[in-house]
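Read the structure below first, then the notes.
All protein chains but one are shown at their positions in the complex.
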Amino acid sequence: MTKLDIQSGQAAPRLGVPDRDALRETLQKQGILIAFALFLVGFSLMSDRFASWDNVSTVFRQVSIIGTMALGVTVVVITGNLDLSVGSLLSFATVLVVDLHDQIGPAPAILVMFAATLLIGCVNGLLVGYGRLNSLIVTLGMLSAIQGLTLIYSGGQNVDIADQEGTWFAVFGRGFLLGLAVPTLIFLGLAVAFHVMLTRTSFGRRVFAVGGNPTASAFSGVRRARVVFSAYVLSAFTTACAAVILGSRVMGSQNNVGQGYELLVLSGVILGGASLLGGSGSIPKTVIGVLILGFIQNGLLLMGYPYYAQWLVTWVVIILAVWLDVASKRGAFFTRTS
Amino acid sequence: MSRVAHHTAEELADLKHRAPLLRLDGVTKTFPGVKALDDVSFDVRHGEVHALLGENGAGKSTLMKVLAGVHRANSGTIHLNGEPVEVNSPLEAKARGIVLVHQELSLAPELSVAENIFLGSLPTKRFGLVSWKRLNAAATHILDRLGVKFESYDRVGDLSIANQQMVEIARALVFTPKVVVFDEPTASLTDAEKVVLFDVIAGLKKEGTGIVYISHRMDEIFTLSDRITVLRDGQTRGTLNTRDTDEDGVTRLMIGRSLDKSARKAAPEPGPVALEVKGLSCGDLFRDISFSLRRGEVVGMYGLVGAGRTEIAETIFGLRAKDGGEIRIDGAPVDISGPPDAIRHGVALAPESRKEQGLVLGMNCRDNMSLSQLDAVSRGGWLDRGAEQAIYDEYAGRLSLKAPSWRTPVRNLSGGNQQKVVLGKWLGVKPRVLIVDEPTRGIDVGSKSEIHALIRRLAAEGIAVLVISSEMPEVLAVSDRILALYHGRLAREFAAADVTEDALVQAISGL
Partner (left out) sequence: MADTLASLRRYMVIPPIWLFLLACVAFFSVLTDDFLAPGNFTNILIQTSTIGIIALGMTVVMINGNIDLSVGAVVALAASLSVGLQDQLGTLPAVVVGLGSGVALGLLNGMIVWKTGVDAFIVTLGAMIGVRGLVFIYTGEQSFFAMDFAYSDFGMSTIAGLPTLAAIFLVFAAIMHWVMTATVHGRNAYAVGGNREAAEHAGVRVGRHMVINFMLVGFCAALAGVTLSTQMGASTPNLGRDYELWTITAVVLGGTKLAGGAGSILGTLGGVLTIGVLRNGMNLMQVPAFYVLVVMGVILIAVLFIDARVNRRGAGELRL
């Protein structure tokens, strides 16, 4: 503000008055960050162990599987679609990679598993992208079908790796590099890659355009089907990566190990502020959303609450987070619907 | 169209002395950051058709929603029959006798016509059961009055858009309303249906109902209304007696000056043929369409809604599969199976519906502009932000786009500026052929002439431009040649120099 402005009286009324629009905008855009910060401060005050390096790195390691899956699901959600099949796809991929490990060796097992998982991602992508079918129902059907495939493959038996100490496959789930857990590194490394992809490449721009307005995107020469297809392949890719971490960490797998993951992963993405309508969302915020889920679990356990208390808190946090987002856009806490 | 007789002089005099049925005083409505209505005052008398005129964004729809109880005014009063009233919800408005005939259809497709007409007030028997007998009888009574060709128990989703519009109108007549607000009611009606609607309005007038009639169509307003109130920038710019004014007078109020009718300065030298269409056909949408576009010329395509104009454009742009005919670009036959092909061949389409087809509303101006040319602004898939910015800067400048910054989401721009973003998006691909479909729909009059001038300038730069429009003044203002469509066929072709309005009207009416 220059002196002249103050003298002319234009700036005077604004002095000292907080700009409510700007405040609202900040809350709207960074609400999730603020909530995250509050959480961390709260937990740190209530438990001295919470803020320790050991504890934080534990949380990162714990969320790495859900977090990795959430990266691909974020891309799908930004295109305006859902992927409910990632949970059973995780079961499928983990069973496959663990079972093949002892039969054909770790490297071929990983390769075959990636190929099979990506193939299933292609099916999702074909049906939703090129077939233009409702993504919720398609991936719901795929959830069931993949569950069946997993059981058929394993004959209903759980699988495990015989030589758990001697295989280099252990590095993905149990290894450390430069003091950081490998799962954490995979998660964060992929997060950076996905963030760059969404913000710096033409594909990323197309993802946002297709989610924001599929019709206008098509009218602008964007091949909608191809973009949606790729999003599902990416989602399958991150799930395959998560399966490597999970299989390596557990060195075995149950047939239903991923059951319910689809909705946990989606919770993380939604906490990160991605709209189910498509066109909005970001990788850093998804990472924060997933971390919030992880820190709730960790913080509550440290404070001595029962394990499942985290689910109750998650319930409240999901609704509050989305409510704040919706309310700030509406400019009122409650709807006027009668 | 002239079934509604004008009032005689005595009647008009009488009208002046009648007490206002509905009066608004100093109504103000603000939304965060926008003053949508600023001290608006006007009144409607018994048996009067009061036309409300103003460009999009002038505040008409906000005013309407305040009247209908959708929005609450921040200040100001509403008087009904001299009594101050509060209208806090659509329900309350209805209870007080103020009903709104929506422009966007507000029907439930799975329900029957009767259920839709009596939505929110279904007649009941015991236990909350619907009384179908009373429902259908009451609905049939209203439908008879409208002379429609469907039954009260037909599923609304099975009706044509025009018939759905009639259901919408029927709904307004349920409670012998005191005031009916019509928002662009004729947008999807055929001429015959318009006549019926105007009869209904005449009937309402006779019963003493006050009518607020919102429309863009000057001819309708001058046929129907007793008085005209013009809104601009959320303010009332004046109320005129329809008998004492003409289109120019109204237009002056709307834009503050007369509209420059011709954007065309001089007949240009037509260049070589850029686009040639031969015998193009697509199902029963259009048949055997042949025409050519030369570089540097503007060709207008004129016809009624449903004559196949937009569909022809969409087919050329690859959005529809043709089932016959040929498209040539610069003399060579091309196979266009989608917008990417069209863009590669230098064809661009600025579509009819900006918000649904033209723009990603939540995206910023720059990103919207580069969306049509992502390959050109990226290297190996990596976006080159410098190149994007250069495109934005160039076309924002050339089109004199008024946006706070390139970061502004296009949602926050006015209609005229949104259209400039759409045009900028297509100019960036350096098209040989530019098709603009309804380039000024919903754009204020001032920006209209700016867009017209722009279209002429683009032609002068060597682009072949096809302008599709349902507004005759627009077609006449910008075109060198005019193609008249009737029922999916090319009825006639005119040179701009020797076209008359009558001939054009005849051509698009199949006469």
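Note that the chains take the letters A and B in the order they are written out, and that residue 1 is the start of every chain.
In this text, a contact is a pair of C-beta atoms (placed from the backbone, for glycine too) under 8 Å apart; a residue touches a chain by one contact, two chains touch by 3 or more.
This structure is a prediction, so every number in the text was calculated from the model and none was measured.
Across B:K94, B:K178, B:K205 or B:R481, the single residue that touches the chain missing here is B:K94. The hidden chain makes contact, of the residues A:T117, A:Q147 or A:S230, with A:Q147. Among A:S202, A:S267 or A:T286, the one in contact with the hidden chain is A:S267. The missing chain lies against chain B, touching residues 68, 70, 89-91, 94, 100, 102, 106-112, 115-116, 119-122, 124, 127-130, 132-133, 136-137, 151-153, 171, 282-285, 314, 318-321, 337-338.
Contact between chain A and the absent chain runs through residues 84, 127, 131-134, 136-138, 140-149, 151-152, 156, 214-215, 218, 224, 259-260, 263-264, 266-267, 270, 276, 306-312, 314-316, 318-319, 322-323, 326-327, 330, 333-335, 337-338.
Keep in mind that, in the parts below, only the chains that are shown with their structure count from here on.
Per-chain Cα centroids separate chain A from chain B by 42 Å. On chain B, the positions that touch chain A within their shared complex are 32-33, 89, 91, 317, 319, 338-340, 342-343, 349, 351, 356-363, 367, 370-372, 374-375, 377-378, 381-383, 425.
Contact residues on chain A toward chain B in their complex (touch as defined above): 21, 200-206, 208-209, 212-213, 215-223, 279-280, 331, 338.
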